[in-house]
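A single protein chain has been omitted; all remaining protein chains appear in their positions.
Residue numbering begins at 1 within each chain, and the chains themselves are lettered A, B and C in the order written.
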Amino acid sequence: MSHDLTDIKLSNAQIAWRAAQDIEDGAYVNLGIGFPEMVAKFQPDGREAIFHTENGVLGFGEAPAAGEEDWDLINAGKKAITLMPGASFFHHADSFAMVRGGHLDVAILGAYQVAQNGDLANWSTGKGGVPAVGGAMDLVHGAKRVAIITDHVTKKGEPKLLETCTLPLTGVGCVTRVYTSLCVVDIEGGRFVLREKLQALSLEALQAVTGATLHLDGAVAPLTAPSV
Amino acid sequence: MSHDLTDIKLSNAQIAWRAAQDIEDGAYVNLGIGFPEMVAKFQPDGREAIFHTENGVLGFGEAPAAGEEDWDLINAGKKAITLMPGASFFHHADSFAMVRGGHLDVAILGAYQVAQNGDLANWSTGKGGVPAVGGAMDLVHGAKRVAIITDHVTKKGEPKLLETCTLPLTGVGCVTRVYTSLCVVDIEGGRFVLREKLQALSLEALQAVTGATLHLDGAVAPLTAPSV
Amino acid sequence: MDKRMASLADAVADIPDGASVMIGGFGGSGVPIELIHALIDAGPRHLSVINNNAGNGHVGLAGLIEQGRVDKLICSFPRSADPRVFTELYLAGGIELELVPQGTLAERIRAGGAGIPAFYTPATYGTELAKGKPVGEFDGKSYVQERWLKADYALIKAEAGDPLGNLTYRMAARNFNPIMAMAAKTSIAQVSRAAALGDLDPEVVITPGIFIDRLVEVADPQQEEDLNRQEAAYP
Partner (left out) sequence: MDKRMASLADAVADIPDGASVMIGGFGGSGVPIELIHALIDAGPRHLSVINNNAGNGHVGLAGLIEQGRVDKLICSFPRSADPRVFTELYLAGGIELELVPQGTLAERIRAGGAGIPAFYTPATYGTELAKGKPVGEFDGKSYVQERWLKADYALIKAEAGDPLGNLTYRMAARNFNPIMAMAAKTSIAQVSRAAALGDLDPEVVITPGIFIDRLVEVADPQQEEDLNRQEAAYP
């Protein structure tokens, strides 16, 4: 990847901030473990999402202060959490009934690769080692919106937005929107439709680091995020 | 049915009493609505079964005194009940998970007809009117023992124990034991095996009011019940 | 977010003609009588109703049927002590009945809420209620394939509810209510006690608020058994 893009691209925190702006007040949201958990920090003023974690908690809040952890109160990433008023506990089958049954408004996950038809690869690098899937294959089905947050390219500079995924799939045709370090694209009718891009970046430069055609459907808004 | 049998046959209460003698201490038991509910009254001293009702109560007790009914605390027959210590409430899907999942030790139901292969007909007379099935088709599957209590013949004197049921089936091959007003039979290998009969009744007289061959497998014990 | 509605009328106002409506309750326990009466007042017709029973007397579901609002009933036990309303209409060919064994009804509803489009159950195998349904054999035993059941609306009765829709129930009035709350696009609960946010212990919430869209307090709810003893009718 060129030096230019590294300079201008959004940080992970900024990508998470951008994704957070699309979450409605009162939305039920599941954030994948790791990077996506950051989205919770950036809820706009006056909006309050209700966060779900696969291991049986609805309505959890921030991490407790160090030393205040209760290891019976953790999220799917095994990190200690706290409760918001109106929280509830339930067992794993009920928790995935929420997921699979279409009750979540948004699931936000990371990705190795996303294809233009909405296929997602985010669980296996296909390289051996110990395979682990967790809840990802369930989360990509059921939530009303499945959004991805990711750097636009891999650490080696290879495109993550592709015509077809080459890594083992997590789900078929499941992704509806992708927030990257360079742009926001929707997946519609088997195509990537560009909605926002960094202003400093030309469409040509963006297309050059994208593995499938970026389609236009009306104006492309500037992608901006504060320093967070 | 001959006058003789009417004189010697067990009453419904006595049939229920006999069925109750086979329920182990601590057994989880579902009693069908109507006549089978009577079985609960005749638990032998020192034994305590735990009663399940489809509408989401485990560990209920006798009916409350008249005027003490709480209509949020009823059994599957919509009769008011009370709670025993150690009771619990649960929703209908969990309730039938107990039934279908093989967690009940005994289900005791009434019958229109029972066939020698264990087929049961107890939900429809096939005559039109409003059909209603309730929980019977679930209860006949899953309980470790499905026992029937019934008069030996219909009100018209026709056999209820048959080679093949003629009425619409509730379940296929599901009954393991039948307690009638005249005898106790097990269903084994597609045959009725006679275990107990009223002493005043000859095997020939019993066979004459039974619609399938009664097989013998060792001694036939006397069927007795106190005046209850 | 606050899911509380100002009135029963507001809570059911948008239920249109032709809607499918799950109604909680078993016999008279857990029946949202006031929500059903508000639905009678609201006036939609050609409803498909999913309930374990067919109502009793002339109130609640029996009242709704008596008003000619229900085209189809999906239930396990439409026969009851005082079944005149449904029985007469059914025998006159005025209402369609889909008879479903109680455990299958519960599991189909739960499957609808849990995103399971089909499952296999031993119930009905070899009986006339299995006619036309796929059969599968697993580990040498035969089972019938059943489909999920969903609805446009669910009318739920609960004991306590907070503004997020977290619910508790009262004894055997729980029955079908929690699973119907999961299986409808819009789930509407009447609660006997409005709890403040944070008042319900997260350990004892039976229906997490994610399954509830609207709730309305009915502080002293009517019980079907009492209404029928009084020979009440609605409207």
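FYI, contacts are C-beta pairs under 8 Å (C-beta built on N, C-alpha and C of every residue); 3 or more make two chains touch, one makes a residue touch a chain.
Worth saying up front: this structure is predicted, and the values here are computed from it rather than measured.
Interface note for the absent chain: among C:A19, C:A111, C:A158 or C:A195, the touching residue is C:A111.
The chain omitted from view is touched by exactly one of C:R4, C:R79 or C:R147, namely C:R147. The residue touching the chain not shown here, chosen from A:R100, A:R177 or A:K197, is A:R100. The chain not shown here touches chain C at positions 107, 111, 114-122, 136, 138-139, 141, 143, 147, 168-171, 202-204. The chain not shown here touches chain A at positions 53-57, 69-74, 76, 78, 89-93, 95-96, 99-100, 119, 129-139, 141-142, 168-172.
Within the entire complex, the positions of chain B that touch the omitted partner chain are 25-26, 28, 48, 50, 52, 57-59, 83, 85-90, 93-94, 96-104, 141-142.
In the analysis below, only the chains that are shown with their structure count from here on.
Fewest steps needed to get from chain A to chain B, stepping only to touching chains, is 2. Ranked by how close its C-alpha mean sits to the mean of all protein C-alpha atoms, the top chain is C. Here the spacing of chain A and chain C, counted between their Cα centres, is 36 Å.
In whole angstrom, the spacing between the mean C-alpha positions of chain B and chain C is 30.
Counting partner chains per residue, chain B has no residue touching two or more of them.
Listed for chain C are residues 110, each touching two or more other chains.
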